[in-house]
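All protein chains but one are shown in place.
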Amino acid sequence: MDFRFSDRSLAWQEKLSRFMQDQVIPREEAYVASVRANPKLMSPVMVELKTKAKAAGLWNMFLPGEHGAGLNNLDYAPLAEMMGRHLWSAEVFNCNAPDTGNMEVLHLYGNPQQQDLWLKPLMAGDIRSAFLMTEPAVASSDATNIETRIDRDGDHYVINGRKWWSTNMAHPNLAMTIVMGKTDFDAPVHQQQSQVIVPVDTPGFRVERMLSVFGYDELPIGHAEVVLENVRVPVENLIAGEGRGFEVAQGRLGPGRIHHCMRVIGAAERALELMVDRLMSRVAFRKTLAEHSVWEQRVAEARTQIEMCRLLVLKAAWMMDEVGAKGARSEIAQIKVAAPSMALKVIDDAIQAFGGAGVSGDTPLAEMYASVRTLRIADGPDEVHNRTIARLEYAARSMKAGH
Amino acid sequence: MDFRFSDRSLAWQEKLSRFMQDQVIPREEAYVASVRANPKLMSPVMVELKTKAKAAGLWNMFLPGEHGAGLNNLDYAPLAEMMGRHLWSAEVFNCNAPDTGNMEVLHLYGNPQQQDLWLKPLMAGDIRSAFLMTEPAVASSDATNIETRIDRDGDHYVINGRKWWSTNMAHPNLAMTIVMGKTDFDAPVHQQQSQVIVPVDTPGFRVERMLSVFGYDELPIGHAEVVLENVRVPVENLIAGEGRGFEVAQGRLGPGRIHHCMRVIGAAERALELMVDRLMSRVAFRKTLAEHSVWEQRVAEARTQIEMCRLLVLKAAWMMDEVGAKGARSEIAQIKVAAPSMALKVIDDAIQAFGGAGVSGDTPLAEMYASVRTLRIADGPDEVHNRTIARLEYAARSMKAGH
Amino acid sequence: MDFRFSDRSLAWQEKLSRFMQDQVIPREEAYVASVRANPKLMSPVMVELKTKAKAAGLWNMFLPGEHGAGLNNLDYAPLAEMMGRHLWSAEVFNCNAPDTGNMEVLHLYGNPQQQDLWLKPLMAGDIRSAFLMTEPAVASSDATNIETRIDRDGDHYVINGRKWWSTNMAHPNLAMTIVMGKTDFDAPVHQQQSQVIVPVDTPGFRVERMLSVFGYDELPIGHAEVVLENVRVPVENLIAGEGRGFEVAQGRLGPGRIHHCMRVIGAAERALELMVDRLMSRVAFRKTLAEHSVWEQRVAEARTQIEMCRLLVLKAAWMMDEVGAKGARSEIAQIKVAAPSMALKVIDDAIQAFGGAGVSGDTPLAEMYASVRTLRIADGPDEVHNRTIARLEYAARSMKAGH
Partner (left out) sequence: MDFRFSDRSLAWQEKLSRFMQDQVIPREEAYVASVRANPKLMSPVMVELKTKAKAAGLWNMFLPGEHGAGLNNLDYAPLAEMMGRHLWSAEVFNCNAPDTGNMEVLHLYGNPQQQDLWLKPLMAGDIRSAFLMTEPAVASSDATNIETRIDRDGDHYVINGRKWWSTNMAHPNLAMTIVMGKTDFDAPVHQQQSQVIVPVDTPGFRVERMLSVFGYDELPIGHAEVVLENVRVPVENLIAGEGRGFEVAQGRLGPGRIHHCMRVIGAAERALELMVDRLMSRVAFRKTLAEHSVWEQRVAEARTQIEMCRLLVLKAAWMMDEVGAKGARSEIAQIKVAAPSMALKVIDDAIQAFGGAGVSGDTPLAEMYASVRTLRIADGPDEVHNRTIARLEYAARSMKAGH
């Protein structure tokens, strides 16, 4: 294993770090205020920061190869971690989910017309997109459960279904969505699904309601329940081909999961910093909290767990670069489970250190907690990833015993 | 130990249970909608339910002795647990914090005039009240830290200070507060504090802002940061006497803590029910979640932990009845730490069982989690209660060794 | 729930407590030394203590009704807890497993001849016995797995099989065993098993080897792997009747499990005492360990967890008295899982407080740990008990939903 970052990555780290310090962090309050004041308009703070970031070349770092920053997964990890410290900032650099996943999909599987129409403005940061996969009626951990129908009707597909947890649906710039559904309910289980592009202004496409996360609306992003009723799109909107929806989904989920984990490490690191600062400044029973040994244990455990999770993120990223997402399946599943759990513990301890300030909006901790908590569910719940890991272990031992 | 409930308690349990089933639970959605629609007006649903509850005699069950329902702490426990299943319902029966604590204080320490002016309308459910103790600037776990000044000036007290986490401050019927401050910064540490009644319309009394709990505003109750700037109240508003503020606070915190724990048991029990129903109805990988053995372990652990915490609540309540709050100090501290932690685990598992529905408003789980999480901080953080328990252990062993 | 002890129990508690202080604890070292010096002979210390205990009437307290001390399960709990503090002491009072279970079985199901031959000397403490149920080849958590054959041959049963974890097999006074096997492999699953009495000197009955528990041989008790090869016993040795082995086993396991839990509470309580004494006397970094707040948290958690488990033991015992073992199934399973886990944590923390002394023979902690660890496996592993609890929850909710 070689976790050395390329010179290119080191340069970007330096640049991004400076930009965060100089531009992003000082504007955090202003950004939050602008969203609260007018959630349906693009925040002028975001517009300004995006312009600056783009000008500085801090843009689309998530995308490997020549079209992005040319960084592999390992190289991108420290950049994602930095953005994870201030979760809203990923959008500044056009590196936020689910747009990143959609861009990857269009980059890999989109035809020239789709790339022209949708990938370009997404890469430019001019529009936003959503990915409609999860459904309220069935356990989404099992992709074969999907009930949304995509029926061919002449030159069109007609889509009917109900989706939820569609992220970005409140975004002022939202323009298109990618919808996962079934074109053939009778095909082999992993060839039933297809993905099609559905612009948000298509008739029959309706936001039923917005969903909250522990009381947060997570604006300007927002998560929605969406109803698709006889939604018609031209057949050209099909991505990759009929029956390839599962394959396309797998392709996006590998990097997506690991990006989440990188950001989660950053969130945990920031929570630890906030906690330590609090502990060193708050006095109870005539000494700082930092001097109470129970907090020594918690700080130490936080540091140790963060270190271990960061190393596992790097290993998973390195393996994706070396052997691809399939070869890194166990490692991706491992970190997908381990990172959010670790971060929740660190954030929860930090909340405890802050007392009332911790659960309120006076620190970012409670909102971080809510946000990270969803990651034990989104993109596959812990239980399903653990199942994957265990089965790979069983298979490995069986093979060994077989020799 | 004798945990048998009195016939009186059994009759009230039966009555309350029926009222919850027939009146409260069917109106839950309507109540929530009414608050959201108009948080600054009394919810008509609440008004109606209060009227019915009062008419049915389901009123002030928390108050021991002839003035209340004549139930001791043990007898009250199962009633509080029922209300804890639907946390908002405590107000229906005039049994919600912090009004209950304020009524207890006025009942025990108020002079006839104070009781006439404030206790009566509180007992009647006509007005609401707040208790202003915690301060943002200092660790409130140590009551001696309080910085709010209460200065005598002729026939008045002049109060200056800043409080927060003052619950009920958004309530449409809020009329008065009890403020904890220091009348003498040079007295022995536990004789510096006093408590005075401050009507909310007193000049200089100002709500600085409302606080959120994990994104929830917890309306119509609400928690506020309050500034008191040269607030003048007549000396008659002093409770009990100068320098007795700490003693008065201790008196209210014993029952208050245990009422919280009783309600928390109810919340955990409801979370377990929701989880079990979900597990039995949701299918993944061709069997119900209930049939996956990992969920068997979690359900079993939830049941076991709830049982144990309920028994410890009953023991603490029974001891308060038998030997008073001081003699039950360790048990109260034990359950104050154990019950919220237990409930958070059960609720968190239930959230996991529900997936996306669990973190959203589609189940009461996320809001329950947020609410219970504050109890690891409010009325003394876990660490301070554990300190109390440990020191009582040390003292007990020292005494034994001393013989 | 009424956890008040009868006057009779209170009197026995007083008496047993005094006997433990005056007779047992002062002889602990001498007892251990005598066993080490000559494990194959009855320890003279044990002989002397048994004589004294019997003379004092502290004898067979475990057996309900007129034949024993007339104590029900609730009344017996505090006595068992006291014995659990010094695990070897249960034998002093003829209250040790598995003899207690065997006596219960013979008391309830034995015919007059069996009672005369075996129950009497067991009750008198003159002989010891073993119970041969678990088998190395199959998962014993599922009683239907048993492979030992009990074949009728004229006036005899011929037994063939392999058992292990047969406790008491090293005891100098061991005289008889009760063997669980199958008389009919084709009967309904719970009517295949039978239990027969097998004296240890029966030809074909052979101790294959003794088993260690974390390096301890647990002498003079000892656990053995036993081979039965064409072992012939007269048909009169059958207990209760052919096909009733499962029923008889269930009968013994209820009280047996709860006795274990009572003793485990005592073990945990003693570990906490040892820990507290250590913390108050040991100095590191210029203050006692007790003053380090990390230890405050652990001591408090230990106290809280012990209290909760003790209450659950009492509830399970009380329920067994009120509604029988079947009605108390969930509670027995709950405490069977909760008590050992709790005790292991307390003992482990105590070990940590003692450092090197904790893992060695200088404190009883390491041996207590080993002994309690087996209880997460013996008489059904945690996972199976949790399965039972969960299924009862599922059934309860189903029934409720069915109305």
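Going by the order they are written in, the chains are A, B and C; count residues from 1 in each one.
The rule is short, and it goes like this: a contact is a pair of C-beta atoms (placed from the backbone, for glycine too) under 8 Å apart; a residue touches a chain by one contact, two chains touch by 3 or more.
In this text, all values refer to a predicted model and were calculated from it rather than measured experimentally.
Screening A:I25, A:L41 or A:M308 against the full complex identifies A:M308 as the residue touching the chain left out.
Mapped onto chain B, the footprint of the missing chain covers residues 292-297. Residues touching the missing chain, restricted to chain A, are 1-4, 272-273, 276-277, 279-280, 290, 293, 295-297, 299-301, 303-304, 307-309, 311-312, 314-315, 330-331, 333-335, 337-338, 383, 385-391, 393-394, 397-398, 401 (touch as defined at the top). Although one chain is not displayed, its contacts with chain C can still be listed: residues 134, 136, 139-142, 145, 164-165, 211-217, 282-285, 289, 292, 294, 351-352, 355-362, 366-367, 369-370, 373-374, 376-378, 381-384.
Here, only the chains that are shown with their structure count from here on.
A rotation of 180 degrees, rounded to a multiple of 5, brings the CA atoms of chain B into register with those of chain C. Although chain A and chain B share one sequence, what matters here is the overlap of their interface residues, and that overlap exceeds half of the numbers used. Chain centres here are Cα averages; for chain A and chain C they lie 53 Å apart.
Centre-to-centre spacing of chain A and chain B amounts to 38 Å, using the average Cα coordinate of each chain.
Contact of a single residue of chain A with at least two other chains is seen at positions 292, 294.
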